[in-house]
Each structure stands twice: as C-alpha cells, then as structure tokens.
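Input: one structure, supplied below.
Here the complex is missing one protein chain, while the rest keep their positions.
For reference, chains read A and B in written order, and residue numbers begin at 1 within each chain.
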Amino acid sequence: MNNFSSIDIHLPDKYQQYFQTYCLTRVEGPQNRPEHSPFPRMVDMWFLALCIAVKEGLKPEFKVQGKTYKPIEGNVFGSDSWRSNSLMLLAVAHTGDVKVTDQPREMMRIANAYALAGLPRLIANLEERGNGTALDYLSDAVVEMIG
Amino acid sequence: MKLLRERIENFRLLKEVELQFSTDTDRKLSVIRAANESGKTTLLTALQWGLFGDKALPGRGKNFRHSPLDASSGEAKSVTVSVEIDYVMSDLASGDTIYRLIRSMTETVKGGDWKKGRTDVCLFQLKLTGADPMPNPDAHISPYLPEELREVFFTDGDRALSFVEGARDDQKERVEGAIRSLLGLGVMEKAHGDVHEVELGLNRKIKREAGNRNDLREISERLVSLQEEIPQIEKKINSFEKSRLRLEDLEQEADRKLSDALRKGNRTELEKQRQTAIRGRESAEKDATQAARDHANLFKSEFLGKHLLAEPFKKAKEILDGLHRQGKIPSQTIPVLEDRLNQPTCICGEHLDPNGQDGQKRRRHIQHLIDESRNSDEIQRKVTELFYSAQDLLRPVAGHPWIDEYNDVQARRQRAHRRSKEHGEAERAAEAKIADLPDVDIQQLRDSRSRYRNQHRDAQRQEMRLTHQLESKRRDVKDAEKERKKLLDQDEQGQKLDAELEVARDLQDILINALETMKTRELKKVSDHMNALFLEMIGSDVSQRAIITRAEITEAFSIVVFGRYDQPLDPSQDLNGASRRALTIAFILALTKVSEVEAPNVIDTPLGMTSGYVKTSILKIATQQSSQLILFLTHDEIKGCEEILDRYAGRVHTMTNPAHYPTILVNDPGVDDTRVLLCACNYRQHCEICERRETVSLEDSDFDTPDMTMEA
Partner (left out) sequence: MAYNNKKIREVLQDQIVDVPQRCEGYKEEFTRLLVNVVNLERAHAIAKRSVVKDIANEVHKVGMFLYRSRSASDE
C-alpha cells in the first residue's frame, strides 16, 4: 500500500538542472550513460540526498524558498514499498510519535526537508568529480560514508 | 701504366685545368677534392675521352657537346677542346717510358647549336732529347688499357654498384664482362672460335677433295653439319640460361612480394579478425553498460537505505517495539473486548452479569474501551502494518552487503572495460594491417608466382634438354672424327689434312682448358681476394658483420653474399649502403689485382653512403691494393679520413665552382664566366678561392647531385 500516492514532491527550481544532468531518465543522446548520470530515476537522487542528510546528521530544511517545481510524483513509491516504509520510519523517528503515520503529507514534508538538506551536499559531491565519472566519484563518496 | 699529368682545355666546365698525379709507390693516392657540381664527373669524362675517344662519352659521344656552354654567342665561333695526358709505361727490360697523348677537336658553336669537327689524336714518346711522334696512338694504348676495361678502371661509386644491384642477369652480365675483359677471356674465346673456323675450313676442304670417296665425303658432311649445329645449340643454351635466371629473379621477386603480403596478412583473414574484434568489443561494451547500469542501481538499493538511515530506523524501532510490548501492536483490543461482552466473566475474573449493577458498570466500561479503540484504529492499523512490513528494514544489517555488491559490479565493469580495450586494440591492429596491405590480392600474387615458377621450370627443362643434346652431338663429333681419321689415313693427302686437323684440335683443347682454368682457378682467386678485402673493409661494422659471413663470385659470374648458416643474402636487399659500396670496390680491386694489369684506378665519389670505420678502411685498402689510385672526393667524404690521406696521398688538388659563391664559398672568386677553378689546397687547407662557409655545405647532406655540367 502506498501512503504517498497522491503526494507530489516539490523542489526549488535551482535543482532542476542537476536532476536533469544526473538522472538517466532525463538525459538523451550520447551522454545517456550511467557513468555520467548515475541515478536511474529522479526519486533515486532525491532519496539518496535524504539518506545523506540523515547519515551526516544535517539539519532538515523545512523552509522551501523561491519557486519550486514538481520533479517527482508520489505514486513512484508504489513500486518501492521499502522506501515508503523508510519514509514512515523516518517520520516516526523524527517526531517520536507513531500518530504521524496517519499524516502522509507531514511524513513527506519531513522526508523532503531531509532531502533538501542533503541535496546541496550530494550535488557538490557530483560536481567536484573533475575528470572522474559521476558514477565512480559518487560511489567513492558513498563507500567512505558507510565504510 | 700510370698517369702523370692531365691538362684539359675547354672541356665543358673545365676551361683550363692541369692536374698532376702521384706515381710514388709509397704514396699511391691522388685526391681531387671537389664539392658536388664542381666538375668531378666532367673530369672523369674528360680523362676517358682523352684516353679512348668519343666511344668513352655518354651515348658514345652522340649529341655530346664538348665545348663550354657559355662559349656560344650570336656569332659562329670555333672552340678548340683538348685533353693532354702524360703517362708512363714501366718495363723490366726498357725501364720507364713516358708518353704524351693529345686528343683535340674543334667545335663550331653558335647560340644553342654546335657542330663537331674532326678529332685529332697524337702520341709522343717524351725523351730528354725531345718528343718523338708515335704511329697509331689508339693501338699503342689499347694493349695496356683496353676500352673494354674502361668501366672497371674508371668508375664512380654509384655506377660501380650495378655489379651487385639491379636485375640479376644484368648484374651477371656486367660482372662477367669485367672479369672476361680483365682476365683476357675474350681473347681466348676469340682464339678458340677462330681455330674452330680453321677446323671447319679443313673439313670443307676434305669434303671438296673427297672426289669419288663417298664415305669420306659423307663423314665430312656430317662433321660440318655437326660443327655448325653445335654453336647454335650453345647459343640456345645460353639464351635459355639467361631466361632461366631472369625468371628465377621474377619468381623470387613474386615470392618475396607474396611473403611480404602474407606476413602483413591476408585481406580476407584480416577482415575476419577485424569483424571478430568488433563483435568482441561491442559485446564487451554492452556488458560494460549493463554493469554500469547495475552499478547505478546500487544507489537505489535497500541495503544502502538501511545503512544510511540506520539511526532513525533504530529510533523508530524502539518506538514500535514499545508499542508491541504494550500490546498495542498488533491491534487486538476490540475483538477481545467484544468477545468479553459475550462472556459471563471479565479477563480479570469479575462477573459481567448485565442484570447486576456491578456487572452493568463493568460492561459499560468495556463498551467505552471498545469505542475509544475504534477511534484510534486507523493509526494503529497503519502502525501495525508498518511494524510488520518494515521488519526487514528494522533488522540490523550484518556486514557490508552494499560494499560487497559494489565491489562485484566494479570488478565486472573493469573486466568488461579490459575486454573492450583488448578487442579495440585487436580491431585497430587489424585495421592498420589492412591499411598497410599492398594493393594487390594474395591470389593474384600466388598466380604470378606460379606462372613464373612454371616458366622458370620450363626454361630449366629446355636448358637441360639442350645440354643433353649438346653432349650427345659432341660425342657424335668425336665418333665421326675417329671415323674420318681412319678414312684419311688411307692416302697421303688425307694424312696431311689429318695432321692439320690434329693440330687444330690440340689448339682448341688447350684453349678450352685454359679458359676453363681461368674461369675456375682465376675466378676463384678473384672471388677469394674480393671476399678477404670485403670482410676487412666491413671489419668492425657490427651490424653487418653479424649477418655477413662471406662473399663469393659464382661460376655463373654472380656476386653473392652469405649470412649465418651459409644462407645466401641478396646484396641489393640485405646489405646496407656502406657494405654494398665496400663489396663493389672490393670486387674491382680484387679483379685488377688478380689480372696483374697495372693501370690506375680512378673512382669518382667512392665513399658516398659510408661513414666511420668502413669509410676509412675502404680508403686504406683501396690505396694499398691499387697500383695507382685517383679519387674524386667531396668534402664530406674526406671528413674523418684525413689521417689516412696524410699517410697515402701523394698529390692533392681542389676544384671549386665559382657559382657556389656566396651560398657555399666565402670569397667572391671574381670570375665572370662559368668555369671550374683549381688550386693546390689539400684536404686540410683552404685559400681565397676554395674557402667555404662552415655552416652551409650542400654535400653535407648525404645525397649526390649529378654534376650539372653533365646534365645538359
């Protein structure tokens, strides 16, 4: 069951270009290679940003400033039940109250706050890759984070 | 014979040049130092014209202009060209005799046209008392320096290479020509042929005088016919031998081309290899892309989420576990309470009698609990569902499964990349080989090799067939001669003729044997001597000595070189430029040495393409082996040889072309016309005429431009 099916994710416009660059679904032509665009879908990038923020203990960013756009629709979580559960667990942990599980918008607000906190870090990492591929550079960063 | 002096007037660039040559037995070398385009070739030509006349000129003098090009003007003018040569003949009996040979001719020139006049040649014997004219000058010089030896004694380094370079039958012809001339084989063969003619004449006489003796006439007719037939067969054998050699060359050439092409690869085979490499590369690239996709998929892996979100998951788990412990998870309150309302007693053991006051109170409480639970049911249902469905997420992660997966996929990607690289390299290598393939197909090369092979075998078969035929005819001649002898012995006239025939036969036998001896024994001497000189010349040229073990002149007059394990090498292919030059000069020196002909060796630019040890050793050995050596050397050839020249050079002149000012020459020679200037500077000196700029030297680059005066 997808608690978030009707809840879309909104992000500030400034992230739009990065999602387009690093997500395979949005890239066309010869650059459409996992080495350059390591995220199969946009939700993967968003979710990894969220995870990074959590892992790094970054303060969730609840304020969304400026214009936003909608890169991800909530129904994507229908195919990933573990992600949907993760968002719920994160919300429970964040609020300390299971009542939040009955408030999908609040849970998504919390999740997005973490993602917004993690995105600058994730993007900075990808942009620093220099001559390396985004895929490998990001992998190194992740290995360092969990190793 | 030794040359003493040469004076040239109006011979093209050489308007007035007088050279002295060394006859000192200890310092046998005379050097003419001259840059390219400074009259070396003209000097060589003038010397030969002086000694041999027009037949020594390019194209035997046809269309050859002797006089300087700038002698022409609008008006018709006569120019006298002359070459004066002093030479000495030494004889044990009469000692040294000095001669002066003067060849001159007057050319009428007007604009670009010229007309030759008559050539005059006169010879004088120079005595203390004066000059005695000698009759028939050409005949006088011919026995000492015959025209056929001209190209052996007067040569240039490049031309001499034709003894070992070019088509094999041409090489063979040139080598054979030189050997025949120098060893006098031509004279012997001519004598043999003439004696054979005498024998034929005797035969014809016998036939004529046979009268009514039919048996004698028949046998004589038979002999005449056989003796006429034999030279024709010999001629045919010779012609087939020539074609066999040429076809053998062509076959070898075709075989070499085929081997080269096969070594470089068969186009079809290479294309197959390229296609295999392309398929391999494409498959590896596909694998690499798939591995990269799998790699990217790791960023959405549950393991990664569990790792990174471990902290909040732990916290949520504590909360959920608490609820579970409290029995709030799973949500079972309502069914239990509803069930109790149907029972007489509560869980705690109190009665639930609806008729009793206490019972009613208790039942109302249970109903209240049921209603309250119903309000929080939705939350509880979700929490319960979360609790159970997130068990996997909530279980702690053992080890580093994400890193394990990452390592696996990384290794897959590397393997795929490596394969792709290897196949890519193989593809490029095949492409390069294909691009490098000569523009012929292998089959065509095979066909031409097989065609030449068949023609070669055919010529060989014909040659063998004719050789057998010749042997059989010779046996027939012997039998017929025996028969004839018997018949001739029957009367006096016959006995006389038979005696003459015997003498003619003895003469022919001795000439044939002598020829055979010269061809074998003397040829072997030349061959051995050439080998010794050649190996000495290339002595410490490591790169060549490692592959060359010996050189030889075969009985078929080919110069061949052998490598390790007695493998024959092709001088024009397997030897470097310096070794080829050393080989030809060794051949010329060996030939003149063995022939015991005392004549000057005059060589233009003998050291081109040589350097270091080989260069100095060619110079040293050539000087030691010659009775008189005259070399025309460029400044570049002289470089590094100064000490040897110090030791052996008896005379040195420098020729300078004023047209080289100011590019090469330092000083303006102040000459208005086109001419070569001569000075007495040796190889270490320079004067105002010949001083050159240090940095600009045309011949320092290792090419020889033909003498411009000969190009016209």
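A few points about this structure:
Everything below uses one rule, namely that contacts are C-beta pairs under 8 Å (C-beta built on N, C-alpha and C of every residue); 3 or more make two chains touch, one makes a residue touch a chain.
Quantities reported herein were computed from a predicted structural model and do not represent experimental measurements.
Considering the whole complex, the hidden chain is in touch with B.
Of B:L47, B:L182, B:I403 or B:I588, it is B:L182 that touches the chain left out of the display. Only one residue in the set B:A46, B:L145 or B:I664 touches the chain that does not appear here, and it is B:L145. Here the missing chain is touched by one residue of B:A499, B:A556 or B:A680, and it is B:A499. For the options B:L101, B:I206 or B:V597, the residue in contact with the chain missing from this view is B:V597. When you scan B:I510, B:L535 or B:V560 for touch with the missing chain, the hit is B:I510. If you put the missing chain back, the residues of chain B touching it would be 91, 136, 138-139, 142-146, 149, 182-184, 187-188, 190-191, 194-195, 197-198, 201, 495-497, 499-504, 506-507, 509-510, 513-514, 517-518, 521-522, 595-597, 599.
Everything that follows uses one rule, which is that only the chains that are shown with their structure count from here on.
Computed centre separation for the pair chain A/chain B is 71 angstrom, with centres defined by C-alpha atoms. The part of chain A that touches chain B in the complex is made up of residues 1, 3, 24, 33-35, 37-41, 43-44, 47-48, 51-52, 54-55, 80-83, 85-86, 88-90, 92-94, 96-99, 101-102, 135, 138-139, 142-143, 145-147. Taken in their complex, chain B has these residues touching chain A: 289, 292-293, 295-300, 302, 304-305, 307-309, 311-317, 319-320, 323, 378-379, 382-383, 385-386, 389-390, 392-394, 400, 402-403, 406, 410.
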